[in-house]
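Removed: one protein chain of the complex. Kept in place: all other protein chains.
Going in written order, the chains are labelled A and B, and every chain counts its residues from 1.
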Amino acid sequence: MNLDYSLLVPEFLLALAGVVVLLADTFRGELKSGRQLLPWLTVFGAALYGATGAAAGSMTSEFAGIFAVDAFTAFFRVLFAVTLVVVVVGSHEYVSKNIRHQGEFYTMLLFATVGASFMAGARELLTAYVGIELLSFSLYVAVSLAKSDSRSGEAGLKYVLLGGLASATLLYGLSLVYGAGGSTSYVEIAKNLEHVEGLRMPLVLGLVMVIAGVGFKASAVPFHMWTPDAYEGAPLPVTAILSATSKAAAFALILRLFSGPFLPVIGEWRTTIAILSLSTMVVGNLIALQQTNIKRLLAYSSIAQVGYMLMAVVTMSDVSASALLLHMGGYLVTNLAVFMGVIAFYNHSNTEEISGLHGLAETNPFLAMVLAAGLLSLSGMPLLAGFTTKFILFQAAASGGYLWLVTLAVIMSTISLFYYLKVIRQMYVVLPDGSQLPYATEPSVRQERWSMSPSSTLVVSVLFLGIVVVGLYVAPLAVAADNAARALFKA
Amino acid sequence: MISLTHYLVLSGVLFALGFYGVLVRRSAILILIAVELMLAAVSINFVAFASYLDAKLFTGVIFAIFVITIAAAEVGLALGIVLRIYRERSTANVDEASTLKW
Partner (left out) sequence: MPLPAQLDRAIVTGSLTAGAIGLPYILVVSVLGIMGRINGAEVVWWLLAGLILVGAIGSVTSNNVVHAALSLVVAAMGIAGMFVLLASEFLALVQVLVYGGGVAILLLFALMMTNASDDPIVVDGSQKPFGFGVALVMGVVLVSAMVGASWNATITTVVSFRDIGTRLYRDYGVPFEVASLVLLVALIGAIAIARRDTEESDAA
């Protein structure tokens, strides 16, 4: 058994950073540092984690048969590290104003990333389960830490209760898989599931329950009930993490499970996931049409994105896994750009209603441009990241034989353009004083221009560049996704 | 002879009972109790599988230890959130779930 603990150095560093942040917060009086130090400590820890994780990208090794260190794990380690750095840099002003217990807050974000990392690397059910719980617990806490916002506690309670239900369902499913597969190791399960005479019913039941459990974590319809409320009630940076890290980790786990241990019984789960994908994209897009709160809108839009991504799981192969990873990357960059833009806007205006964005093109043209680019990229406009990666994803699903699902996804993408344009209309067509363009070409009151803080400007600019660069030159990300997908199927 | 099926049926019934509790209860603490019941059903499953099918490695027993530990931690965390909500709303009733739409 390979007990080489150096394989887990990135995760250890990250957990250590969490503890250091906690202590730095507790002893800030003695250290004479104040709270300004905390976000930078967090960023430092995340950067160390990302760097060490990327450095291990070329190796293929396994810790004690429970944790794989390969290109797939490295891909997600970098993804999680980038997400954490971006979120913390982009929102530290927001956090200092709107969050109680900042030290604990940053610690939760760090620990959540540790959990996500274990979900991505796990080669064994118990490790994956513990990773899920670490991620979920940290997010339960982070969701409830908003200062003087009663929605926060309510969202936290709802999230923790439904999360408990989902965990119990997932666990029951895992126990049945353990019974049918005779082991918790992915490799052993894959071997044993090739001949499961007489255990078909428990196995199918187990698979359905596992799908329900991970579907909850990825917020697939009909297990999405918590998503809009948790997104709305959570502080904005946590909403960003929920839509980025948490979702990416859920898909990492789904890819590991359905490309390995569950692949021999693909006939038993393929249709279920196809139905899940279908209902997720339809419901997500249709309900998003009616939202007036920007967080709720983004919640439903992210649900719709999950529907598209699940298509690649239906046609599980190295091609579609690579397409899914690529789209995950493109989605994360785009989504973070939108969230960081919204946070910068909230810092200025304290509103998260869509109607509050009116006239942004007049008062802060740069932010309006970034938000518009992000939203258009989410809907899949050409030249932007969202189009390129989504195109490759749809192509992979179509060549996998699910043309009807892809057709539906294209229709739904078109519908999604409508609600993204609604936001863009507020920024570009409605003027700061609330009048609309055709009627008042000469605005009566010119509103003051405002600019974002330096750190927000930096983050938003970088993400904007990311959207454009990935949209025009996707090759490097595609190569990384390809390597990761190949490592996934080799393992 | 007590067979594996005995335990599995018992845990299936317990799981369904817990699920019923989660569906119909409206108080956060009572929902939590029902979730605990479901998790207890899970640990019966794991231990039963471990002793009947996996006696050499008994991974299920280890799994059950983790399940019990994490279930207890979940109760603690969820009750912390319940307390906060109770304090904010100052209601004499933890039955606040009625103000949430599920």
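To be clear about the criterion, a contact is a pair of C-beta atoms (placed from the backbone, for glycine too) under 8 Å apart; a residue touches a chain by one contact, two chains touch by 3 or more.
Bear in mind that the values here come from a model prediction, so they are computed numbers and not experimental data.
Visitor: Just to verify: which one of A:Leu41, A:Leu126 or A:Val370 makes contact with the chain not shown?
Guide: Checking each option in A:Leu41, A:Leu126 or A:Val370, the one touching the absent chain turns out to be A:Leu126.
Visitor: Determine which one of A:Val20, A:Leu48, A:Ala64 or A:Met369 touches the chain that has been left out.
Guide: Residue touching the chain left out of view: A:Ala64.
Visitor: Could you please point out the subunit A residues that touch the chain left off the display?
Guide: Contact residues on subunit A toward the absent chain are 1, 3, 8, 15, 22, 35, 63-64, 66-67, 100-101, 104, 107-108, 111, 114-115, 118, 126-127, 130-131, 133-134, 137-138, 140-141, 144-145, 147-148, 153, 156, 179, 197-199, 201-202, 204-205.
Visitor: Need a quick check: the contact residues on subunit B for the chain that isn't drawn.
Guide: 1-10, 12-21, 23-27, 29-30, 32-34, 36-37, 40, 43-44, 47-48, 50-53, 55, 57-59, 61-62, 64-66, 68-77, 79-84, 86-87, 92-95
Methods note: only the chains that are shown with their structure count from here on.
Visitor: Which whole number of Å gives the spacing of the CA centres of subunit A and subunit B?
Guide: One centre to the other, that is 27 Å.
Visitor: List the residues on subunit B that touch subunit A in their complex, please.
Guide: Going by the criterion above, the answer is residues 15, 18, 22, 28, 31-32, 35, 38-39, 41-42, 45-46, 49, 53-54, 57, 59-60, 62-63, 66-67, 70, 73-74, 77-78, 81-82, 84-85, 88-89, 96-97, 99-100, 102.
Visitor: Considering only the defined contacts, which subunit A positions touch subunit B in the complex?
Guide: Touch residues, subunit A against subunit B: 125-126, 129-130, 133, 137, 140-141, 144, 150, 153-154, 156-158, 160-161, 164-165, 167-169, 171-172, 174-176, 178-179, 182-184, 225, 229.
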